[in-house]
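For this depiction, one protein chain was excluded, whereas all remaining protein chains were kept in their positions.
Take a look at subunit A:
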Amino acid sequence: WPYCRKRCSYCNFNTYVVPAVDEAAVRACLVREAQTLLRLSQVHSVSSVFFGGGTPSLASPGTVAAVLEAVAATAHLPAGAEVTLEANPSSTSTSRLAGFRAAGVNRLSIGIQSLDDTELRMLGREHTAAEARKAVEAARGLFPGRTSIDLLFGLPGQSQDAWAQRLEAALGLCDNHISLYQLTLERGTALAAQVQGGALPAPSQDLLADMYQTARTVLASAGFRHYEVSNFARKGALSTHNLSYWRADQYIGVGPGAHGRFVPWGEGGCSREARVQTLEPVAWMREVQSQGHGTRSRMVLSSLEQLEEVLSLGLRTDEGVTHERWGHFFPQLSLQAVFGAPGEGRALQQQGWLVLDRGGLRCTWAGLAVLDSLLPDLLWQLQR
């Protein structure tokens, strides 16, 4: 759902703030594109659905229902499949959430970002900390054990102590899943401009590293499993949908700016492709109406490129890249043969950043935090 009521100061997503949305038209296009792409991919069964954006909770439950119905009709949507909706605290009244649940949503991801009003204002968020709390409570009531909250750390001017307090507050009210993101100052955003111009201080690299380590430690003691760089879950409440990104499974992106990775058998394709839908909603709708889908670009991924993705994404998770998964993409050479032989991979293992054993290739606790410093070496080795 590519629309928001306002743009937050740090956001650079493909989202639009418009005075009025022709919801019926958008709904029809989402439905149509979902059907077209499902047929193209010839997928039999859909394991999870994720409504992102923008602010999906601004759409009406009717739209969500329509899309889910289309998916179920075109392919098979098992009863227990995970259906997540992203929500903003300002559009999560209990009645609204109940509507979404009735439409088929069974998991909610709320963008809290911070539980401090000053910080929320700096981020340009629409809600207060109190409103955020209420939203989480409402969500936990309707989706018990299936509510996730998003938190940001490393805000300009945020101290280690302040962060520790936020964490504690968050732990007090969260359910069983937390997504924890280091604030990235993207070029072109209002917040980045403020820091660039000197109006706000830029946090130091060391402080950010400390905050991350603190979070990992604190969440671990609270029973959370750190299953991906930025994602923590307890009592098994992992996000199925997101795991499929990191395991390089197939996924179909529907809507303006959505991304996909699948083999379009229906179009005569036989290789996995990287696909992106047209970004701008009006243009996208026109394309969907005339051609059934608004795919802006599709690029065949070579085996090397697929492997690179498998490696770069898999290493973000605590399970890493399993031998089985590697073999699925590259049966000719095992993980051991590529990264166990003398070379960068082995050096990194010896230095304590990686582990290669019966379970596969994965990062150590320390390695995960500096993964982007390890990957170029590994990719270079893989290319050779």
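Observations, loosely collected:
Convention: a contact is a pair of C-beta atoms (placed from the backbone, for glycine too) under 8 Å apart; a residue touches a chain by one contact, two chains touch by 3 or more; residues count from 1.
The rule is short, and it goes like this: contacts and distances are computed from a predicted model.
Of the candidates "Glucosidase 2 subunit beta", "DNA repair protein RAD51 homolog 3", "DNA primase" or "GUF1 factor", the chain left out of this view carries the UniProt protein name "GUF1 factor". Residue-wise, the contact with the chain that is not shown comes from A:T184, picked out of A:Q42, A:S159 or A:T184. Of the candidate positions A:Q35, A:T189 or A:S312, contact with the unshown chain belongs to A:S312.
Checked against the full complex, the candidates A:P89, A:P156 or A:G260 give a single residue touching the omitted chain, namely A:G260. As for the chain not pictured, it touches subunit A at residues 13-14, 52, 181-184, 205-206, 208-209, 212-213, 229-230, 242, 245-246, 251, 253, 257-261, 274, 276, 305, 308-309, 312-313, 316, 351, 353, 368-377, 379-380, 383.
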